[in-house]
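This report concerns only the one structure given below.
Removed from the display is one protein chain of the complex; every other protein chain stays in position.
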Amino acid sequence: MYLEKGKVRAREERGCGYYWLEIESPAVAAAAVPGQFVHVRVGEKESMDPLLRRPISLARIEREKGRIGLLYRVVGRGTKLLSSVCEGAELDLMGPLGRGFTLVEKGKRVAVIGGGIGAAPLFPLVAELVDRGAEVKFFLGAANHSHLQALQPEKMIRGGELVLATDDGSAGFAGRVTDLVRQEIGPFRPDFFYACGPVPMLRAVQQLMAELSVPGELSLEERMGCGVGACLACVCKVRTAEAPFTYRKVCSDGPVFPAGEVLLD
Amino acid sequence: MYLEKGKVRAREERGCGYYWLEIESPAVAAAAVPGQFVHVRVGEKESMDPLLRRPISLARIEREKGRIGLLYRVVGRGTKLLSSVCEGAELDLMGPLGRGFTLVEKGKRVAVIGGGIGAAPLFPLVAELVDRGAEVKFFLGAANHSHLQALQPEKMIRGGELVLATDDGSAGFAGRVTDLVRQEIGPFRPDFFYACGPVPMLRAVQQLMAELSVPGELSLEERMGCGVGACLACVCKVRTAEAPFTYRKVCSDGPVFPAGEVLLD
Amino acid sequence: MTAQVNLKVNLGGIEMKNPVTVASGTFGGPEYAPYVDLNRLGAVVVKGTTLEPRQGNPTPRIWETPAGILNCIGLMNPGVEVFLHEHLPFYRQYDVPVIVNIAGNTVEEYGLLAEKLNVEGVAGLEVNISCPNVKKGGMAFGTDPAMVREVVAAVRAATPKPVIVKLSPNVTDIVAIAEAAATAGADALSLINTLLGMAIDIRTRRPALGNVMGGLSGPAIKPVAVRCVWQVAQAVDLPIVGMGGIMTAADALEFILAGATAVAVGTANFVNPRATLDIIEGLEAYCREEGITDIKELIGAAWK
Partner (left out) sequence: MTAQVNLKVNLGGIEMKNPVTVASGTFGGPEYAPYVDLNRLGAVVVKGTTLEPRQGNPTPRIWETPAGILNCIGLMNPGVEVFLHEHLPFYRQYDVPVIVNIAGNTVEEYGLLAEKLNVEGVAGLEVNISCPNVKKGGMAFGTDPAMVREVVAAVRAATPKPVIVKLSPNVTDIVAIAEAAATAGADALSLINTLLGMAIDIRTRRPALGNVMGGLSGPAIKPVAVRCVWQVAQAVDLPIVGMGGIMTAADALEFILAGATAVAVGTANFVNPRATLDIIEGLEAYCREEGITDIKELIGAAWK
C-alpha cells in the first residue's frame, strides 16, 4: 500500500459522463491485483472541501509499464472534479487497496457479470483470467447503446467472450444483464463467477447462482472514510454462525467477498 | 456594481510573487474609477474552502476595451489560487466596489505615493490625473530592485514623473519612500496627495503632509466579508467631533479616505 | 405546461411569498439592492438593533476558517431611533415583510425595543438572545431557559406583532430552550445563531479576532444547524426559520425537510450576492421536478 503521486498520461471523455484516465503510478501498478482500488484525493490540494478521498477501482493494470487505468462516471462533485484533471497533472493516490478477486485455476469456466460502471474492476480481471487460461464469458449490461459505447468493452478486454445486454434493447440482448445470464448460463455451466454492479443486479446474480450452486464473488461498494480499515465506516453485512449477521469492512475485508457470505439488504 | 464573469485575456508572472491579469469585464470597466476594487471569488466554483472573496484593486481601467487589470502579490491561499488561473478562464467578479479617489482639477500639482503592491490602485489614478492635465509626481518605493521590476511602473503609467526608492538601495533612492518624499516635497510643493501602501508608510505620509498642510487621500485595507457595506467587518477608525473615534467601512465608505480623517493605530 | 408551484408560507403570522429570507447582520439594507430585487424575497431580516447606538468590536472582525467564517462585529448599529427614522423608510418602498432583529442589555430593554418598533412597516421581531459577540446580555440570555422565558415574555407583552425567538446552538439542550421560548409566547423560532469559536494567528501568536472569540457561520456549521432544526421541529409546535451555512437550494431543502418553514441566507450573501434568488429558483425547480405543487408538503418530510 503506497501513497503515490500518479501522473495523468492520458485522459478520454467517453460520453454519458464516463471518463478514462491512464496514470503513471509504478508502485501501485506493481503491487495491484484485479478487484483492488485506489483512494483518490480530488480537488485543490489545500482545499478542505471536498474533504474525503474517492475510491475508484483499477480498470486496467499494466505492471511492466507502471500504469493503471481508471474508468469512472461523474455522479457528484468529486467525480466531476476528477473529470477535469488535465494530462500531465498529478493525482494523489493511495493504493492498491482492498482484497481483490480470487483467481481460479487454469482451464476453469468462469462467468464474469458486470452492470454499468461496475464493469470497471472486471476488465483487468478478465485480462488476468484469460492470461491464466480460464474460459471466460463476460456478460455486460448497460442502460443503452451509448452507455455501452462509453464503457468500450471491446477495447478494454483482450480475449474472453463478450455478451452484451441493454435495458432498452438498443444493443445486444434486450433486457437486464441478469436475464441474459439466466438465459445463457445453463449451456455454459460455469465453475465460478464474478460480479460487480448495482445492488439489485448483485442480488439477482447472487440468487441465481445460489440456485445453480455456482460459487463466486461479488464486489461491493460502500461510503468510505479511510479506505484502509481504520475508521469502520464502510461495513457490509455478512452471514455468521453465531449472530444474524456481522459487519465486515468493504475497504479492507473486501471490496470482493464470497457471494455466499454477503447479505444484501 | 455588477456581478460579472470576467474572462482572463492575459496573465503574466512578474517575479517576486507578483502576477498580472488582464480581464475582459465590460460592465465593471465601464463603471470603474481609480481607487475602486473588485471582489474576486477564488478556487473551485463549488468548493466552500476558501469561502470568502478577495478584494483586489483595479490596477488598470480600459473603459473602451472593456478590460480591467489586476496586479497582485501572492501572500496566502487565495492569491495563490488566483495566480494559477489560465488565460481564457472565467473569474467571478463583483465590482467596481468602493469609493475611489477624488480627482483634482486641471493644472494642480499632485504627489502620488505608493509602497510595494500598494502601487496597484495608483496606476490608473496617475493615468487619469495625467489625462486631466494635472502635474503628477509618482513616488514609488519597494523592498528592492526585483520588487520594483515586478511592479513594472514604467510600463504601467503613461505620463507623470516617476521617482523610485528601494529599501536596500538596489535601485533609485536608497531608503524608505517616505524619506524620499520628505526630501523632494519641499521644492515640488504639491496641492494634493494620494497614498497607498503598508500602514507604517501611510502613517509617515499622513504625518508629513499634515506638517506641510497638504491635503490628500489615503487608500486603506481591511479584512472583508461582503465588500459592499453589509457585514460591518471591514471598519477603520475616523475622527469625529463627538466621540474619540467612529468606525467607517473600508469597502463602501472607502477604501479611499481623506487623509486628515483617518486614525491609523 | 408545468403546474405552478406554491412557494408561500406563513411564519407565525408573517405571510411570505416564498420561504427565503436573509440572516440578520448579513444583508444590510440597500447594499445588496444592485444584485437582488428585495421584492422577490420572502422577507428581509435587518441587523441586530439596540436601544442606543453601538460601535461594535475592534478589528479584525472577520477571519476565514475552513468552509466558514468567524466574526466579532459586536452588534455595531446606529440604534433603534436611527433605524426607525432613516432605515425603515428605505424598506417601506418595497413590498416585502421586514423583520427587525433586536438585542438588549437587560430584559427591560427588550421590552422597550419591542414597543418602539410597534410601527407600520415592521412585520415582526426577531429576538436575538444568542449573540456571542457582546459582553452584556447576548448569548447569556439564550442559554438558560428561565432567562429565555423572561425575555420572551417581556417582548410578548410589549408588542402585538409576531415574535420570532432566535436560538443559540451553544447549549447542551436546545429543545429545552425552544420549549421555554414557546411557553413564553413566541410565534416562531429561528435557529441557529453562530457557534462560539476562535482562531489563533500563528504569525502573531495571538487570537486572530479583535474580540478574541467570535461566531462561526457558513457551510461548516450546516450539519449542526440541520440537527438543531430536526430536534426542535419535532419537539415544539412552532414554525422555524432554519439557517446556518445555506449556500444553495439543496442546502435550503435540507432545512425544510428537517422541519423548517422558512430559511435564512447569511454568509452565502458575501460569497454569492445572488444566493437568495438562486435558492428561490432552485426550490421552485426542485418542486417542479419532483412533482410537488406546494412547498409546505416538504416541511419536516424527513421525519413526518
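Order of writing sets the labels: A, B and C. Residues in every chain begin at 1.
Simple rule for what comes next: a contact is a pair of C-beta atoms (placed from the backbone, for glycine too) under 8 Å apart; a residue touches a chain by one contact, two chains touch by 3 or more.
Please read these numbers as outputs of a predicted model, since none were measured by experiment.
Visitor: Just to confirm, in the complete assembly, which displayed chains does the hidden chain contact?
Guide: Looking at the entire complex, the absent chain's contacts are A, B, C.
Visitor: I'm checking contacts with the chain that's been left out. Which of C:Val5, C:Val20, C:Val44 or C:Ala67 qualifies?
Guide: C:Ala67
Visitor: Kindly state which of the options C:Leu51, C:Leu189 or C:Leu253 is in contact with the chain not pictured.
Guide: Final answer for the missing-chain contact: C:Leu253.
Visitor: Of the residues A:Ala30, A:Val199 or A:Cys231, which one touches the chain left out of the display?
Guide: A:Cys231
Visitor: List the chain A residues touching the unshown chain?
Guide: Spelled out for chain A, the touching residues are 1-3, 41, 48-53, 94, 222-236, 243, 246-247, 252.
Visitor: Go through chain B and note every residue touching the omitted chain.
Guide: For chain B, the residues touching the absent chain are 48-49.
Visitor: At which residues does chain C meet the chain that is not included here?
Guide: Looking at chain C, the ones touching the missing chain are residues 65-68, 70, 143, 170-172, 195-200, 202, 205-207, 212-214, 216, 218-224, 226-227, 230, 245, 250, 253-254, 257-258, 286, 298, 301-302.
Assume only the chains that are shown with their structure count from here on.
Visitor: Following contacts chain by chain, what is the lowest number of steps it takes to reach chain B starting at chain A?
Guide: The fewest steps needed to get from chain A to chain B is 1.
Visitor: If you average the Cα atoms of chain A and of chain B to get two centres, how far apart are those centres in Å?
Guide: 55
Visitor: Determine the centre-to-centre distance between chain B and chain C, using the mean Cα coordinates as centres, and give it in whole Å.
Guide: Chain centroid spacing, chain B to chain C, equals 36 Å.
Visitor: Could you say which residues in chain B touch two or more other chains, in rising order?
Guide: 48-50 - these are the residues of chain B that touch more than one other chain.
Visitor: What parts of chain C, by residue number, touch at least two of the other chains?
Guide: In chain C, the residues touching two or more other chains are 66-67, 219.
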